[in-house]
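Only one protein chain is missing from this complex, and each of the others stays in its spot.
Coming up: subunit A.
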Amino acid sequence: MRRRAGVGAIQKQRLEQEKYKDKGNEIQENQFEQMTKQLEVFRVNLEEFAAKHKNEIRKNAQFRKQFQDMCASIGVDPLASGKGFWSVLGIGDFYYELAVQTVEVCLATNYKNGGLISLNELRTRLIKARGQGKQHQEISQDDLICAARKLKIFGNGFSVVSVGKGQYMVQSVPGELSMDHTAVIQQVANSSQAYTSISILRDQLNWERDRAQKALGHLLKEGLVWIDLQNPTEKLYYFPSLFTACINSSN
């Protein structure tokens, strides 16, 4: 058919566009209904899964981690709401309570470590506080990291800092820990002592004097390190948050 110009063609084009638009709406309405239906199917499957594997999740920390990792990779947070879809798995209370207890431990130890606590110490204290018996569940490092991270949205500075070699620190006060500060903590955490100094930092991290001074000065100001002026050679900086780790470590 010969393509026509003129008003007729324009009107025809408009009609076609309308049709496409309607079709678009139709497809999109179907999408929403589709989602509603899929959600129902998912809910049924999730309930089945919960009935079969709820216990496994409760008892097996590795399975829990696997579950969390998979959720994270597809972009869902099963702990976003206590009343949400995922609540049928019954892991909400576990994590929310862990979060509460984390806050309490951090608050109780704040006065001596300035708001920075090693994940190991946190875990030890929590296990002690929760006591044996009850339905004593195995609390893994990952569980704690997950619980601690959830507290971040309150803006109070809860954050989990990695200090290398699979070690973590939990920070519970606001304050910027820059990469330099983390490097200092890392250096001390990986040494067998709980202190550092300008010369140690220069030696281990290859920093200039000023850079080391600045980092240590900030940590001192934030109350994360204590200064020892009695050493004859130079000032030493101690991390109270690493004392227990020092005692408990094998080296």
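Here is the rule we use: contacts are C-beta pairs under 8 Å (C-beta built on N, C-alpha and C of every residue); 3 or more make two chains touch, one makes a residue touch a chain; residues count from 1.
Definition applied: contacts and distances are computed from a predicted model.
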item	value
Name of the absent chain as recorded in UniProt (options "Exoribonuclease phosphorolytic domain-containing protein", "Vacuolar protein-sorting-associated protein 36", "Mitotic spindle assembly checkpoint protein MAD1" or "NADH-ubiquinone oxidoreductase chain 4")	"Vacuolar protein-sorting-associated protein 36"
Sole contact to the chain not displayed, among A:Leu151, A:Ile185 or A:Leu242	A:Leu151
Contacting the left-out chain in the complete assembly, out of A:Glu97, A:Glu138 or A:Asp203	A:Glu97
Residues of subunit A in contact with the chain not shown	24-25, 28-29, 31-32, 34-36, 38-39, 41-42, 45-46, 49, 52-53, 56, 60, 63, 66-67, 70-71, 74-86, 92-93, 96-97, 99-100, 103-104, 150-151, 153-158, 173-174, 217, 220-221, 223
